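Omission of a single protein chain aside, the complex is shown with its protein chains in their original locations.
Order as written gives the chain letters A, B and C; numbering starts at 1 within each chain.
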Amino acid sequence: MRDTIPHKGWWQLPTGPANTICDIDGVRVGHESVHAEGACTGVTAILPHAGDLYRRPVPAAAAILNGFGKSIGLVQLMELGEIETPILLTNTFSVPACATTLIKRAIGQNPKIGRRSATVNPLVLECNDGQVNDIQALSVTEITAETAIANADGEFNQGTVGAGSGMKTFGFAGGVGSASRQVKLSGDSIYSVGALVLSNFGQQADLRVFGRLFPDTPRADLDDEDMGSIIIVMATDAPMDSRQLGRLSRRSGAALGRLGSYLGHQSGDIALAFSTANVFERDSANTHATLRLCESRMNAFFKAAVEATEEAILNALWHATPMSAYDGSLLPSFRTHLTPKEDTPAMPG
Amino acid sequence: MRDTIPHKGWWQLPTGPANTICDIDGVRVGHESVHAEGACTGVTAILPHAGDLYRRPVPAAAAILNGFGKSIGLVQLMELGEIETPILLTNTFSVPACATTLIKRAIGQNPKIGRRSATVNPLVLECNDGQVNDIQALSVTEITAETAIANADGEFNQGTVGAGSGMKTFGFAGGVGSASRQVKLSGDSIYSVGALVLSNFGQQADLRVFGRLFPDTPRADLDDEDMGSIIIVMATDAPMDSRQLGRLSRRSGAALGRLGSYLGHQSGDIALAFSTANVFERDSANTHATLRLCESRMNAFFKAAVEATEEAILNALWHATPMSAYDGSLLPSFRTHLTPKEDTPAMPG
Amino acid sequence: MRDTIPHKGWWQLPTGPANTICDIDGVRVGHESVHAEGACTGVTAILPHAGDLYRRPVPAAAAILNGFGKSIGLVQLMELGEIETPILLTNTFSVPACATTLIKRAIGQNPKIGRRSATVNPLVLECNDGQVNDIQALSVTEITAETAIANADGEFNQGTVGAGSGMKTFGFAGGVGSASRQVKLSGDSIYSVGALVLSNFGQQADLRVFGRLFPDTPRADLDDEDMGSIIIVMATDAPMDSRQLGRLSRRSGAALGRLGSYLGHQSGDIALAFSTANVFERDSANTHATLRLCESRMNAFFKAAVEATEEAILNALWHATPMSAYDGSLLPSFRTHLTPKEDTPAMPG
Partner (left out) sequence: MRDTIPHKGWWQLPTGPANTICDIDGVRVGHESVHAEGACTGVTAILPHAGDLYRRPVPAAAAILNGFGKSIGLVQLMELGEIETPILLTNTFSVPACATTLIKRAIGQNPKIGRRSATVNPLVLECNDGQVNDIQALSVTEITAETAIANADGEFNQGTVGAGSGMKTFGFAGGVGSASRQVKLSGDSIYSVGALVLSNFGQQADLRVFGRLFPDTPRADLDDEDMGSIIIVMATDAPMDSRQLGRLSRRSGAALGRLGSYLGHQSGDIALAFSTANVFERDSANTHATLRLCESRMNAFFKAAVEATEEAILNALWHATPMSAYDGSLLPSFRTHLTPKEDTPAMPG
């Protein structure tokens, strides 16, 4: 059942059927949450297609909006323009456990890896959930990551779940969100862009929702500085090459701006984008026959990317349940505080 | 006299005394407009300090938000992290004339250039004013550029003036705008960030001003696609090195997002930032004693950069007069269309 | 008639028929030299194909090995991954004149440019020939550039000609050089890589030719520091996309290293690469059917790129005639000083 943040008139493009990243055919998402004794964390897995990604990588690119982040896998992704494992999201200190899972899984499927074949490039991105989760306890294990991958499905929960369990967005609870947009080109060809975010950034005083401020909402924290981050994963079925996907992923910064973010110093803001078109068996021929989107057609996709990212973040807030922070304070629910202060800035008359 | 767009509560940081880039001590701005027979264009010059920039370059950096632009000088600026000529803004096809002026001017001041000394790196950025100006006529001459530099002063006009003469912003007239913010660090040290924009981007249907849409405003154009661009120049008196200035300049993308932009395909969106601190006579010693801002203090400057950029664009709109487009249509004034449609998107109840 | 530097055993890959960049089908090169009264300079034009490049751009990429350079056009080239004008090479201060020629020429062929169509991105790269040419005189005019383009042909001279007229390489005369290599993939498909350099870098004491030093050769200059640069243009008929061409162009740094360069501070070392495959009428369809080279096949092209670049630089030296420097000194011919000192470094044991 579709349940996304209500709005009228703010966005321009139509959503896909599920209004999630799974509107891109073949993409699946799985969570595994670890909720116990100080632990409130987990792993979220995004699988670009159902096959073996090492043998059939997807075209991809990344944008480092603010590189205060501890991911693994981006250097090779940017060089080769492809993703060759599932994409795992988790907390900052669990990147190694997730990476090991991806390495072992790839070896299991391709026993020549590291010997006769090249090694494999695990792709893991992270945010710091230390406000809710006891991050120093390293509660995520290799098995947590395996399970998240095994749970991957075309339907998935949003909010405080999986890697998003302990995340905080603009002072509210909320980690995983998703949305999608459709792009119609001339001649009735329709493509989709989906976004999934692991959202853990922003301070309440800066938040703007549909252009309105939240000046009186109870503050969840009084930190002087944002210590969060956001990971944005975009998928499309349009036949973009890696350079084009890089352009797409860079648009996510505009979505953060719309919500009031200024890309804080400590916020590791990283976007990546992949296409499900033009996927081939590795090394199966000297050349591959591909389709490439005409560059000027990118314009409509840029708008779709900004809208999907903005709504995905709002959906992370929309679906979250209140969480108790590690220090005893409460991360409130956005949904129950949603009436914004009425006297939004007046226009000069 | 200070005249900037009225607002209440949208921004958080205090402005400087003039609320322009000239609030950064030593920075001056000059215009020369070319308004005649199809020509509606010009040059705007920004001088980081009053001395010889070739001998005393300023630390600087650039962010290529969307590289659909035809500037000269950015490659060396990014390698060496410095600016060694005035910064000239003009229309797309007048970059060569402006660059020649900068070369000749530098040679005039330093006759060894290109012989015993290194060559000089002219810095010219541009937007396409072809909707108002007959850009193919190449009406800007080397003298136009010289005059703009000669006109540089601590006070300057905004709107449809200098390089901004024929510019269009979200369907309205308006090119040059500026604003500033103050940043107070612990211990009462106060620094400033100023922004000056050459704004020529956006479509009216996408515009959000203080979070409100303009759905019923008369449309100036019905183009399917934005053909504009924006150049953002930031200045600060904080002692940032080139890497830090790069981080500062990258925040401008969030400001574009706040106004509704999605960084359109054809929009050459380029930001640069310079500091007036740590300026030294070139090659005068093996090492220079400098100050460097503590990295975590950057956070407050990031917010200042976003606010100053957002307001600079709105001030470009605020100060513009209506312009007749080259094809006979009219670019309306933003100021006279300022009452937004009231039924902005409602929040769910 | 083919005349290239003799060698045995240093390189591994076969050359193309002409051993120049024109071995890539459709690529043409033209020079116009300006040799008069202190002027010893010019323009060299590289045309990727015979058609209208604005309407049929070629996939391309660039590598900024050392950004101490004053080119125009690279920012957009890197964003869009394509070249849409002829590539012009000239002296540092003549970039504006050449850019204006490219702008006017594109408008002449496409009168909507800057009005209904996007503007055009002129591509001009440069080295400082101030050691031989009176660079401050700005002797290159728009007509020089037009003539170089008009002179473009499948055969062209090398050495001290066109843009290379006043160039210096490792203390010897010599500016323009070229070479090519063939790459044979499985199944007998053969592709080519060509390189053309505008070579103006290096100091004689650092030069290594086929691994041998030139310790006793008369020094042409006693400068403490290299003030030169090198522009490297690669062409291939292999179906590489922009990202792959970026990888290809970055290999040129290894060629500079082989010759003894350490990429000196003031040396603007810039490489670009284009492919003549996958060229389409701009905006003629939503998607284009393309071929893309399998990534692992890039390996052989990397070796080809290094060999072609290294030989192109040596051919610039091989073909040059001695030149009188602007200050009365002589840039000697490499060819007549070619016997290296015998006691090259001995191996131990």
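Please note the rule applied: contacts are C-beta pairs under 8 Å (C-beta built on N, C-alpha and C of every residue); 3 or more make two chains touch, one makes a residue touch a chain.
Note that the coordinates shown come from a computational prediction; the quantities given were computed from them, not determined experimentally.
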* Structure fact -> Where A:L80, A:L245, A:C294 or A:L331 are the choices, the one touching the absent chain is A:L80
* Asked: Any idea which of C:L74, C:L256 or C:L331 touches the chain not displayed?
  -> C:L256
* **Given C:L196, C:M298 or C:A320, the one touching the chain that is not displayed** => C:M298
* Which residue from B:H7, B:R297 or B:H337 sits in contact with the chain not drawn here? -> B:R297
* To do: Could you list which residues of chain C touch the chain missing from the display?
  => 5-10, 12, 65-66, 205-206, 208-213, 215, 225-226, 247, 250-251, 253-258, 260-266, 295-296, 298-299, 302-303, 305-306, 338-340, 343-349
* Asked: On chain A, what residues meet the omitted chain?
  -> 64, 66-76, 78-80, 92-93, 95-97, 99-100, 103, 107, 113-115, 118-119, 121-122, 128, 130, 135-136, 138, 227, 266, 268, 270, 326
* Residues from chain B at the interface with the omitted partner, ascending -> 79-82, 185-187, 189, 239, 241-243, 247, 278, 282-297
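Here is the rule we use: only the chains that are shown with their structure count from here on.
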* **Euclidean distance of C-alpha centroids - chain A vs chain C, Å** => 42
* How big is the gap, in whole Å, between where the Cα atoms of chain B centre and where those of chain C centre? -> 34
* Asked: So how far apart, in whole Å, are chain A and chain B when each is placed at the average of its C-alpha atoms?
  -> 32
* Structure fact -> Within chain A, the set of residues that touch 2 or more other chains is 247, 295-296
